[in-house]
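These notes concern the structure reproduced below.
Let's turn to chain A:
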Amino acid sequence: MGAVLEVSNLWKFFGKSPVLRGVSFSVGEGEAKVILGPSGAGKSTLLRCINLLIKPDRGSIILDGEEVTAPGVNAARVRSKIGFVFQHFNLFNHLTALENVMLGLIKVKGMNKDDAFKVARESLLSVGISEDLWNKYPAQLSGGQQQRVAIARAIAMSPRLVLFDEPTSALDPELIWEVLGVMEKLSREGMTMIVVTHELGFAMKVADEVVFMDSGAVVERGSPEEVILRPRNERVRRFMERMQYVYSLK
Partner candidate 1 sequence: MSFDKLLDLAYSYGGLLFNGLLVSFYLTALSYLIGFTLGVLISIARTYGVRFVKAVCQAFVELTRGTPMLVQLFLIYYVLPRVGLALDPLSAAIIAIGLNSAAYQSEYLRASISSISYSQWEAALSIGLTKLQAVREVILPQSIRVAIPALANELIYLFKYSSIAYFITVPELMYVSKFVGSRTFLYVEIYSIIAVIYVAFSIAATEAFKFIEKRTSIPGLRISTRL
Partner candidate 2 sequence: MNGFLTYVPIILMGVWNTLILSTAGFLLATLLGLLMAFTEVFSPKPISIVTDWVARVLRGIPLLLALLLVFYGLPRLGIALPNIASAIIGITIVDSGYQAQLFRGAIEGVGGRQLEAAYSIGLSKWGAFRHVIAPQAFRAALPGWLNEFTIVLKDSSIAYAIGVTELFTQAVHVAQVVLDYLQPLILVSIVYFSICYPLSIISERARRRLLAMGVAAV
């Protein structure tokens, strides 16, 4: 079985308190996995571990058959194969939209400017950022535009996998759909991704599997229908009831 990513028994402590407690799952080629869970569950920490932005204390992460948590692994090389989309976009403030996308292509992939430009252009167009915005700086773009540029920056590197950490939580309600739309399209085109989000509609529509985390552990997993509509775990049921209150009109 060619899983793109295999996480097994991952532990992470901050000081004495465990933030991840033996998390395991695997992500197959082209799969969209959605991670749900209350604030403080350790979702961001999990994604940061996968991208080696923080070092897990125990357990292993295997990307394309290579154990990336092994000592001596070149973290930069691994990260270049994994895209990361942040809650607050984190575009490089001093670079235009286009330059944001080109930076990694030039400095990490070693492309020349022309090639980098071609790739960046494709990437920006695919997330619906039209040419008139390419030379704008992040602070001149709307939140939705910034997040789409951030997605373009991630996918331009042709990653094996893209991680999304609450990509729409910092957006005005009307701008959320444009980002979710891009993500849905990306998934349909076969991109492998892990998405931490509270957007249940998106999870229902796009997720191949939903994983529910609480207090650093996976407490339930299954199809979106199972986990969101018919949760077995009491904690998950309460969470879903609240989410239904917030998000549905009934």
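As a working rule, contacts are C-beta pairs under 8 Å (C-beta built on N, C-alpha and C of every residue); 3 or more make two chains touch, one makes a residue touch a chain; residues count from 1.
In picking the candidates, the idea was that all candidates are chains of the complex that A comes from, given by their letters.
None of the values given here were measured: they were computed from a predicted structure.
Taking any copy into account, the candidate from 1 or 2 that touches chain A in the complex is 1.
For chain A in complex with candidate 1, the touching residues are 48, 51, 53, 75-77, 79-84, 86, 88, 90-94, 103-104, 107-108, 136-140, 153-154, 157.
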